[in-house]
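All protein chains of the complex are present and in place, except for one that has been dropped.
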Amino acid sequence: MNWAKLGSSDFLKAIRPFVGLFVVLLLFAMDGELRSIIFKGGNFKTILTQTVIVAIGAMGMTMVIVSGGIDLSAGSVVALCSVVTAKLIEQGHGFMAVLLLTVLTGGLVGLANGGIITTVRMMPFIVTLGMMGIARGISKWLANNQTVNPEQPLESVNRLMDNSQSPLTFFPLPDGVWLALGLAVVMAVVLRSTVFGRYVFAIGSNEDTARLCGIRVNFNKVVIYALAGAFFGLAGVMQFSRLTQGDPSVAIGLELQIIAAVVIGGASLSGGAGSIPGSVIGAFMMACLANGSSIKDWPNYMQEIIIGVVIILAVGMDKVEPFIQRLFKRQSSSN
Amino acid sequence: MNWAKLGSSDFLKAIRPFVGLFVVLLLFAMDGELRSIIFKGGNFKTILTQTVIVAIGAMGMTMVIVSGGIDLSAGSVVALCSVVTAKLIEQGHGFMAVLLLTVLTGGLVGLANGGIITTVRMMPFIVTLGMMGIARGISKWLANNQTVNPEQPLESVNRLMDNSQSPLTFFPLPDGVWLALGLAVVMAVVLRSTVFGRYVFAIGSNEDTARLCGIRVNFNKVVIYALAGAFFGLAGVMQFSRLTQGDPSVAIGLELQIIAAVVIGGASLSGGAGSIPGSVIGAFMMACLANGSSIKDWPNYMQEIIIGVVIILAVGMDKVEPFIQRLFKRQSSSN
Amino acid sequence: GSQSGDSSGNGLSIVVIPKGTTHEFWKSIHAGAIKAKQELEAAGQPVEIIWKGPLKEDDRDEQIKVVENFIARGVDGMVLAPLDDRALVRPVEMAGNAKIPVVIIDSGLQSDNYASFIATDNYLGGRMGGAHLGKLLGGKGSVLLLRYAVGSASTTKRENGFLDELRKNFPGIRVLSSDQYAGATRDLAYTASQNLLSRYGEEVNGVFCPNESVSVSMTKALRDINKAGGRVKIIGFDTSVQSLRDLKSGDVQGLVVQNPVKMGYLGVMTLTEHLGGKTVEKRIDTGVVLVTSENMAEPDVQELLNPPLEKYLGTGN
Partner (left out) sequence: MPEDSSSNPALPRLQIEGVSKRFGPTVALDGVSLEVAAGEVHALIGENGAGKSTLMKVLSGAHRPDAGSLTLDGQPFEPSDPLHARNCGVAMIYQELNLAPDLSVEENILLGREPATLGWISRGERRRLAKRALEEIGQAQMPLDAPIRSLTIAQQQLVEIARAFVGEPRVLIMDEPTSSLTQVDTENLFGVIEHMSQRGVSVIYISHFLEECQRVASRYTVLRDGQGVGNGAMAEASLEQIIQLMVGREIDEIYPRTSRAVGEPVLELSDVAGLAKPSCVNLTLHAGEILGLFGLVGAGRTETLRAVFGLDRLAKGSVTVFSREETHSTPAKRLANGVGLLSENRKEEGLLLNRSVADNLTLTRLGPVSRLGLVSGSAQAAASGKWLAKLDVKSSGAAQPVGELSGGNQQKIALGRLLHHDARILLLDEPTRGIDVGSKAQIYRLMNELAGQGKAVFFVSSYLPELLGVCDRIGVMCRGELSGVRPVADWSEQEIIRTAVGQAESTEVAA
């Protein structure tokens, strides 16, 4: 019975991203040169820090994708919010105010997305494609087409992504990494075990059924997009902290990286499947690949090709799974 | 009876992009400064030339979207093919050879997309997202991370998009514009009146039905993606001609512009609806907006915001249509 | 933002097209252009300066569109910082055919269809940087070069100047890596620097950065691994608020500094002269200066480092 469970499609789907990561790390470990560098504490910390922005974005995107939608405005919202953070710091706000107001900004953009999608009943792809341009435009307008460098840096914000104090050891990790980890745990529980989380899956699985079962589909969708926007807003704060400046032209194409992470993490773009741990692992795996390619001094194009291949392979693994399942099942029935 | 036809959803959908374009041009004409410049022959030629690449891409993308798929690798394939064109010219090939081989390259990438999508049964979004990275990587590798500038330029290719000789008059139009127009007519007919064209709609409308009706769905899908790839290849030749160099980093995000053009042109991302004239008009409309913004000296961010809003509005118009239809119907029933 | 002045009847309208708008370097060029406008107006020659960068930065096709659209719109002259020395040749030709003279600034163009070319000698700048780094390292050690972006002419010249200088005069210095590209934005440059240092962080003694975004990002990445402050010698290019902070704090040992204000100023001035029928010089060098913590305080260097942007651009931001 246990074996059957092991071989069940759910279980395999859940561990798929971990297997992928494991394979990647294994391959790295087999290369002497890579092993000696990549598994050092300092380097691992670097990878983690580079993962934070995509991972936080992926938490929001996971909800959206599980609910059967998509949000192409993520990258633009991150840029917008990095500018907003800079502006707020310039105006002398404190840490909590900056954080909350920026996250709120992201949430408002998401609210607009969700509002249009549900009230005008339009495809998320189109609405967020439009919003992608709008948010980018607004961020350039806010920033006056330049990077925004606050005169008086706010140390607490800058420290979020700063690992300059102890570059060679794994600990202490920057605050941002802890924040991302904490959020991942919270969001994983929210998506798995709260009523809201169940509703997200139900909506993505079959909207009509969800409606029939008394789920307020439109309301929940608006909440999903707004929450996702808030996550992109938080990613924007992290983006600011990383550059210590607000940059309206940052994060172009980030939405595709985020979507790739979520999909590598086991989500289905037709909705109803996906998980937070998977998405975060997906983001981490991509950062590992980039880091490994750099260390090996592979040219950039190799890295692009490899990540492309990994995206296809990670999702294509589904098609190999039935074989593995059958294997497990045979074993269980012979028990 | 005729009135009912006029009010029918099909008809309204078909003319929607034209209405959109008309509204945009009308707004432009109401502004004295814009009117005096935008409708000049030289400027109109400029807009047409700027439309060519997106329009040719949109022809391929229309097929893909009508068949219920999507191709995110378009921009990367255009870049790859601009590099391939440059390489072929460097090797001293003639016009036809360069054209055919480049288009073939694009077609091969499309073939790979279609092959993976149908044989491994993966979502087009994922496969082409992966291919987007792969094609970009290959183009950088081919180009050795630089732009490729053939020592011996091939005039016939360079002339395709060259309107530098008579910048102030409408005629002569560059060869590329004529080519695009001719192709648009051919493709419009292909999609409307050939068996293949109807199969594209049938597959996008209901794949299972298409299969049960004896349509070789997989084969046709592969053809669709390969053909689309060929169009992106041709767009790559045009891209080369425009820059007179192969540029592996060109056309980033072009796929989203192309998709926007197709969607503005009346296609539905869930498949089964769309038209070539609509998509071409969509591309033209976006070029007009960009041109108008430049002429009005609006800052870049305004342009981005406006195009974002237009994308949402163009598709949102659907939701206003039922009212218009009802109006027409009332009229027809009182006849 | 746009700085449309009064477009009175006999005024000239000049469009200035930078490569991008977010780097502070372009802000200085903009300031220079406005400075020229103000002087010209004071001298009774009204000009309208239109400031328009490509919609997507570092996208050649976008810059071509901007040039084309302004040819179609009809301006009196154009000051252009071409994103590519080949791709922009034809649009500049097109401008010529439309009787719009073009002054090229900052980066070269493989054509002579322009009125004048006003730029830094980038190759020389690269050599100056290489020489200084070589001297600081005493002719031995290992250095890194993180390149800027694929196909950018000005930075490629700097990179070549740097490598040539080392090869000729400092054969004892080993170049660890010189084929990684940072990419167009600070964020990309930062990631690239971090990853490059993961590998070479232990052995590197000196770094050359060919532009502002790479300088700032590489310095930040070195500071992260505790290698800044002189342990690794950093030579950067161009200035910004952040890179000056780095120079002051001793993290950066030298900055090769151009004179963007002068470039913008001379761009507009030369174009106006050309439009007025005067003959102008085909090549104007705006000079480079190597700024170190020693010469930082000198007044003319200060003028370079802290151009009076507010004076010309107002207190936007």
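Letters A, B and C mark the chains in the order given here, with residues in each chain numbered from 1 onward.
Definition applied: a contact is a pair of C-beta atoms (placed from the backbone, for glycine too) under 8 Å apart; a residue touches a chain by one contact, two chains touch by 3 or more.
Remember, it's a predicted structure, so these values are computed and weren't measured experimentally.
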**Message:** Just to confirm, in the complete assembly, which displayed chains does the hidden chain contact?
**Reply:** A, B
**Chain not shown: contacting residue from B:V24, B:V157 or B:A202** = B:A202
**Request:** Consider the whole complex, including the chain that is not shown, and state which of A:T118, A:N158 or A:N206 touches that chain.
**Result:** A:N206
**Prompt:** Contacts of chain B with the missing chain: which residues?
**Reply:** 9-10, 193-196, 198, 201-202, 204-206, 208-216, 271-273
**Request:** Go through chain A and note every residue touching the omitted chain.
**Result:** 5, 8-10, 189, 192-195, 197-198, 201-202, 205-206, 208-216, 272-273, 322, 326, 329
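The criterion applied here is as follows: only the chains that are shown with their structure count from here on.
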**Centroid comparison with chain A (C-alpha atoms), farthest chain** = C
**Request:** Give, as an integer number of Å, the spacing between the C-alpha centres of chain B and chain A.
**Result:** 30
**Asked** Could you say which residues in chain A touch two or more other chains, in rising order?
**Response** 145, 252, 299-300
**Message:** If I count partner chains per residue in chain C, which residues reach a count of at least 2?
**Reply:** 1, 21, 53, 56, 179, 181
**Sites on chain A touched by chain C in the complex** = 37-38, 42-43, 46, 50, 143-149, 162-164, 167-168, 239, 242-245, 247-252, 290-291, 293-295, 297, 299-300
**Complete:** In their shared complex, chain A is touched by residues of chain B numbered 72, 116, 120-123, 125-127, 129-141, 145, 248, 252-253, 256, 259-260, 263, 268-270, 299-312, 315-316, 318-319
**Complete:** chain C residues touching chain A in their complex are 1, 20-24, 27, 53, 56-57, 177, 179-181, 185-187, 190-192, 194-196, 198-199, 220, 223-227, 240-242, 316-317
